[in-house]
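Remarks on the structure that follows.
Complex shown without one protein chain; remaining protein chains in place.
Labels run A, B and C following the written order; every chain starts at residue 1.
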Amino acid sequence: MTRSAAPAHVITDDAEALAVAEKLASTFGDGDSRRDADRLLPHDEIASVAASGLLGITVPREFGGADVSTRTLGEVFVTLAAADSSIGQIPQNHFFFVDVLRHAANAAQQAFFYREVLQGRHFGNALSERGGRTAMDFQIGFARQDDGTWVIDGTKYYGTGTPFAPWIPIYANDGTAGSAGRLHAAWVPATAPGVTVVDDWVGMGQRTTGSGTVTFDQVSIPDEYVVPAWRIFETTETFGAFGNYIHAAIDAGIAVAALRDGGELIRTLARPWWEAEVEHAADDPLLVQQFGELSLLVRTARALVREAGDALDAARANLDETTSAHASVAVAAARAQADTAAVTVASEIFELIGTRAAANDLNLHRHWRNARTHTLHDPRRWKLQHIGRWELSRIAPPRNGIV
Amino acid sequence: MTRSAAPAHVITDDAEALAVAEKLASTFGDGDSRRDADRLLPHDEIASVAASGLLGITVPREFGGADVSTRTLGEVFVTLAAADSSIGQIPQNHFFFVDVLRHAANAAQQAFFYREVLQGRHFGNALSERGGRTAMDFQIGFARQDDGTWVIDGTKYYGTGTPFAPWIPIYANDGTAGSAGRLHAAWVPATAPGVTVVDDWVGMGQRTTGSGTVTFDQVSIPDEYVVPAWRIFETTETFGAFGNYIHAAIDAGIAVAALRDGGELIRTLARPWWEAEVEHAADDPLLVQQFGELSLLVRTARALVREAGDALDAARANLDETTSAHASVAVAAARAQADTAAVTVASEIFELIGTRAAANDLNLHRHWRNARTHTLHDPRRWKLQHIGRWELSRIAPPRNGIV
Amino acid sequence: MSDNAHDHWIAVARTVAATLAVDAVERDRANAQPVAEIRLLRESGLLSLLVPVEHGGHGQSWRTGLEAVRVIAGADGSIGQLLGYHFVNLSNVWLAGSPEVQEDLGRRTAENGWFWGDSVNPVEADLVLTPRGDDPAVSGYVLDGTKTFSTGASVADAIIATGTVTTTGEPLLVAILPQQGGVTFGGDWDNLGQRLSASGSATFAAAPVPPEHVVGSLAAEHTRPVASVITPAIQAVFGNLYLGIAEGALAAARDYTTSSSRPWALSGIEAATQEPYVLATYGGLAARLDAVAALADRVGDRIDAAVARGADLSWDERGELAVAVARLKVVSTEVALDVTTAVYEVTGARATSNHYGFDRFWRNVRTHTLHDPVAYKRREVGEHYVSGTYPPFTLYT
Partner (left out) sequence: MSDNAHDHWIAVARTVAATLAVDAVERDRANAQPVAEIRLLRESGLLSLLVPVEHGGHGQSWRTGLEAVRVIAGADGSIGQLLGYHFVNLSNVWLAGSPEVQEDLGRRTAENGWFWGDSVNPVEADLVLTPRGDDPAVSGYVLDGTKTFSTGASVADAIIATGTVTTTGEPLLVAILPQQGGVTFGGDWDNLGQRLSASGSATFAAAPVPPEHVVGSLAAEHTRPVASVITPAIQAVFGNLYLGIAEGALAAARDYTTSSSRPWALSGIEAATQEPYVLATYGGLAARLDAVAALADRVGDRIDAAVARGADLSWDERGELAVAVARLKVVSTEVALDVTTAVYEVTGARATSNHYGFDRFWRNVRTHTLHDPVAYKRREVGEHYVSGTYPPFTLYT
């Protein structure tokens, strides 16, 4: 496991965050395809991200962070994901849990964990379980002991980012295993006795996210590491929308990558189709037509991601039922459109390049595998339900940390 | 013909422009369907628009106007077109010719015509001709006389807005009829001898735009009313993009209207489908799903219109080949997406209401007729060519006043 | 399919369609009663197309009849609808009627060239059948009540109607002959599309139903699978109607493109017929229409096969047919909406002139496809695909 050694740089404003992201992205693009093909986890790259200070940009100003706008954070994710969508996804849950701290942690916890974050000591995640009827039934053992400590016992899956992270936050319900108590977030040090991280992720896409199995064998943590996440949903919040917003930015980044790499291959590899009677494939009007359609899709996705960022910022600035509903629906729209853009562009781009696009060593297909895998995180069809209910009946999306 | 009598109110900033547009729109919505069905030209409504000062909001500040952002102007058009898409289209060419003044008129002409505009004395248009091989071959007689005046002789078609306007600007090439000289814009007073405006527009949609035939029988105008429009295309410009941007905003407005009216009918008229086993149509999950898709389409269109407005403002602030190309492509994207949104929403919304949606007296079909008519102004497929060429080969759209 | 009788009748349909096409735009606008159009159908012989030879008809298949509907609908969607509904209304006589009913009503239909309308809108309250004496088997009933969407009834020689018997609650399928009185029409059909389909309301006031006009019972215990083929048949008419309208729209656009379209200013191309995107758009739509047409023909054959099974038809076979027809309904709806909207992209702005009236294709498809929501047809098909279940027998499935 790679751990960031020296304390990280501290980024001070939005412009710096965007510039740092661009700079990092330019170094990640080259190795993306190889890492995917050989399934090499991006340990060095994530260490660079941590050292760059990018993982601290949402820490509030009073705790020394840049507190960048949500719009900026989204652009950072689009940029990273367009360079390497696994690298783009790895910090997703990190920012999600930084946001959990903002909403539900006490002042001491905030001070402690924000300092960790600013020092580059970032968060993986262990959220998902198997076997529950739906994805929100958390069954892992999570019991408060008489001495105030908590014991965690059980297995989590799809622990994106855990192989890289000093901290592994989990979601659990209090009470004994099997009971449906109240939702808590608990920060587990990756080095705690009883924690095992196995990189057994076999997804067809997002292959280097380190989304493996995490087992907790009677792991003990102090009460200070436990945050009452259930409180988040007691009031109006933009919390679920925030997590989803980052997913949308990742999908948009994948769409950008597929369009970019496809364009490059059209210019450098594709042969003109004989019926087009043109010298270069890029001059074929039917090809240009379809490339235009795909570009348009990417534009719509990026525009909705930006508008969702604005809506989240507006809600954060002036939180009430209406602004949070607006933000939640704007995020749902961005998710739905970025899904379509990523999946469609990553598949249709092949048609414009021709037979050579399918050569395995080009590995152009990683974008489709990444898109198809990541977009399924939660179903597009339910995004549309939330949009439709809001637009039709002004029913706001539910508060559950997912939408 | 209705002419605005008293001098118009002068709007001073973007916020006032948006508020005035909202207020006017709220008064136009009720009569929209009846005006369409009975083909009643909106004389009173256009007089209200002129009196409100909305038609002067792009006049530069040094000439006393509000010089609102292009983004704001687009939002004004979306708002007006969502209330009555004919009223939304009528001022399109007005703002187009106000922009011609900005780019190609001399200072005296600007002073004169801007004052006219601020007083509510607005512009119709007589651009289109028939019979040319393409839509850009202007054949109308337009000859400079020895005394410096100009004589116009011939016929123009699709003169949107002319039945309402004190001024009728035309496009013509100098030289005798049939020659391909240089492009000029010429302002003809609607009351000039030899001018005849016939409201013979028989389009299936946009029925009350007054897009009829305008004949010029040896009409004489002074040299001061003639602007060398060809100069616009000698340098980098955002002029064609500007005109197209307003078209995009109108299409987006039609999409908004169809979604809004459809939603209202789902809530008030539609019966639930028996297989859905729900009490109200609005609770049917498959209906909500599709309404969500349509809402998403409208959001993408509106977002791209807003981003196109921003791109035009950015180009205006810092004009070079790159910013103007960015703006032109952003507008092409907004046009293409607003086209899809308007046509799709206006047709699919029927499915969600059911059989009653087809009752002729509901006149819900006006939105589809309006969308299908207005979106054809210039073909979507060529917008995609311009987007595709830019994204693929960094070929900027041509400078021709159309894109 | 290349037998002579089939080809003959399709040629007849094409001739009728060509006549209808001449003034389709004007007739659509006038929103009149389709009296002349029904006469045209009658004189062509198409109204007796499906009547068995032994009852004096032409004894043709559903496949031929549905293709004729498609051909007529390409020229005039309303008249295509009227012909298709007529086939279905009349087929009740053979699917649900006794041999005596078949001989009587079938032969009179063929001899007189009767056109059959209907008055059966299932979402409204039932019409009421009151016995005319102690034994309605001898003295018959009278029919009372009002139904909207009584397609073709106002121009019909015979109307198929459903009514509930006051004394027993039994739902019966009956034939009403308007010339025998007791029927008035609302003349209240003014819809977006299918304007000539005479689909206004019908009001029955003691309309006579002699016993020989009781076609059959709809009571579940009396309903055999073959009698319920009527719903797949009407849904197949819908599919062919949409397909025919779409075929007509694309052909009309082609005529316009080849004769009137200008190339786009920026294309640098001499004629609109050479613009690659225009051609590719036509090609994509034509290919989809061809696939739906192939499915429509196959579905026509399956209806013929189901009808030929007669009393042997099982509920499962009936279910398979219903799903096959539902699949046609889904794809024909999709292609028809797409084609009738997309044609403008390849004709251009001037084609929106009301002079051409190209919007009638979209208006016709948009109006009729609202009959029952395609989203639920997709769900029925999906339920069958995923779980193997068949849609229940209703007047929509």
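Here, a residue touches a chain if its C-beta (ideal position, glycine included) is under 8 Å from a C-beta of that chain, and two chains touch if they have at least 3 such contacts.
Source: prediction; values computed, not measured.
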Absent-chain contact - pick from C:D144, C:E170 or C:D297: C:D297
Touch with the omitted chain, as defined above, among A:L286, A:A314 or A:I395: A:L286
Residue, one of C:L95, C:L129 or C:V330, that touches the chain absent here: C:V330
From A:T208, A:N244 or A:T373, residue that would touch the chain that is not displayed: A:T373
Residues in chain A touching the chain absent from view: 133-136, 202-205, 271, 273-276, 286-287, 289-290, 343-344, 347-348, 350-351, 353-355, 357-361, 364-365, 368-369, 372-373, 376-382, 385, 398, 400, 402-403
Hidden partner interface residues of chain B, rising order: 276, 285-286, 289
Contacts of chain C with the absent chain, listed as residue ranges: 250, 254, 257-258, 273, 276, 278-284, 286-288, 290-292, 294-295, 297-298, 324, 326-328, 330-331, 334, 375-387
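Please note the rule applied: only the chains that are shown with their structure count from here on.
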Between chain A and chain B, centroid-to-centroid distance (C-alpha), Å: 41
Multi-chain contact sites of chain B, meaning residues that touch two or more partners: 287, 289-290, 381, 385
Junction residues of chain C, two or more chains touched: 277
